[in-house]
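Encoded as structure tokens, here's the structure I'll be asking about.
All protein chains but one are shown in place.
Entry: subunit A
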Amino acid sequence: MKTYQKLPFLALSAAVISMSSCSSEDPVPENDGEVITDVTLVFTELDESGATVGSPFSFSASDSEGIEVGTSPEVDDVTLEAGKTYQMEIEVGNSIAGEDITEEILEESDEHQFFFLGSAFVGTTAPLSYSYDDEGGINLGVKGIVVVEASPALNTGNLRIVLRHDLNKDFEGADNPSFENFVNAGGETDLDITFPLILN
């Protein structure tokens, strides 16, 4: 009986000891690995045979803060010439964690797909048309062909690029790079950028 009666006091001492020994860890800075801070469109002119002409030129959108509340992204104007055909490659990166996200997108090409929308690609007056030209003939959009009308109805427009993740790529209509109802194929948006388009 006597030992039982000591128990509360033992427990109390144990409690006091454990209470004083339990405190939070020191915080550690995290590199935001998921964030996309830079998207670059690299254009190279193609001739009629499909061979590259001249040197590549690029336009980019960047948001150094990533997703946190802060400044809005800086987006370049995309300037292209009427009547020309370009190869367009998209480079996606995370400058915070120093990661090449294009590589990850290529690795998970079955889960990702770019769509090309806005007045630049959609509608009867659209001056641009896009076709996928990725390695292995898949519909991904890391690499593709952009054709500019010879006499476009519009010489400015919105070039909207959407990257979908975890979509059903076999969904009816999803093979169209300018599929407006891309949400119906499921998944979520990883990127949604609108570049101003200027045609010379």
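Here is the rule we go by: a contact is a pair of C-beta atoms (placed from the backbone, for glycine too) under 8 Å apart; a residue touches a chain by one contact, two chains touch by 3 or more; residues count from 1.
The working rule: contacts and distances are computed from a predicted model.
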What name does the UniProt record list for the absent chain among "Iron complex outermembrane recepter protein", "YjbH domain-containing protein", "Chemotaxis protein CheA" or "Competence protein ComFA"?
"Iron complex outermembrane recepter protein"
With the missing chain put back, one of A:76, A:149 or A:190 would touch it. Which one?
A:190
Which subunit A residues touch the hidden chain?
1, 4-5, 7-8, 11-12, 14-16, 18-19, 22-34, 36-37, 39, 61-63, 66-69, 72-73, 96-97, 101, 104-105, 107-108, 164-166, 168, 183-186, 188-193
